[in-house]
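Just below is one structure, and these are the notes that go with it.
Moving on to chain A:
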Amino acid sequence: MIEEGKPLFVQIAERIEDSIVDGSLPERDQAPSTNELAAFYRINPATAAKGVAMLVDKSVLEKRRGIGMFVSDGARELLLRERRDAFADRYITPLIDEARRIGLSPTDLAALVREHGSTPQASPDTGRQS
Partner candidate 1 sequence: MSAVASSPQRHNRILNVVRLQFINKVTYIWMPLLVLGASWVISILIFAMIPLDGPKYGGGAQAPLWAFMAVGIQAMTMSFPFSQAMSLTRREFYLGTLAAASVTGVMLSTVFVVIGLIEKATDGFGVNGYFAYLPAVWASGWWAAWITYFVITMFLFVIGFWSATIFKRWGTLAVTLVLTGLGLILVGVVFLITRLEAWPATWTWLVETGPLGLALWAVPAIALMALGSYVTLRRAVA
Partner candidate 2 sequence: MTAVIEVRDLTKRYKDTLALDAVSFDVEKDTIYGFLGRNGAGKTTAMSILTAQNFATSGSVRVFGEHPYENARVLSRICFVRESQKYPDDATARHALAAARLFFPHWDQDLAERLVDEFQLPMRTRIKKLSRGQLSAVGVIIGLASRAEITFFDEPYLGLDAVARQIFYDRLLADYAEHPRTILLSSHLIDEVANLVERVLVIDRGRIIMDETTEDALQKATNLVGDAAAIDAFLRGREVIHRESLGRVSSVTFVGGLTAAERGEASAAGLELAPVSLQQLIVRSTQHSTHAPASEKEEVAS
């Protein structure tokens, strides 16, 4: 379940961000606690805490004294903006590389995108599978 070469706490943070982006964790809702995260992912609470701290630093989560962590107002917008900015590096470049590997030029790729983009969405759920 834990993938890639990223530090564990970063992966945890990204999963929380994913749930904010796809709407399953709405703004102003309470985020899972450090202990809940630790138990769910079977990781050390300190790691979970580090992931949460990272999101607090980014202003995606905010701490409400005595109650817990909540999703900040505007967090979704912030994340969408961040992901759009990173979109090219994260998806476009690998896409072009892979396409090139199988013999498709960027022009071919553009055509494919237009073709598939115009068909109705198979499902609104674009979140990563666990």
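Methods note: a contact is a pair of C-beta atoms (placed from the backbone, for glycine too) under 8 Å apart; a residue touches a chain by one contact, two chains touch by 3 or more; residues count from 1.
A word on the picks: all candidates are chains of the complex that A comes from, given by their letters.
The shown structure was predicted, so the numbers you read here are calculated from the model rather than taken from an experiment.
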| item | value |
| --- | --- |
| Touching candidate for chain A, same complex, options 1 or 2 | 2 |
| Complex interface listing, chain A residues touching candidate 2 | 2-5, 7-9, 34-35, 38-39, 41-47, 93-94, 97-98, 101 |
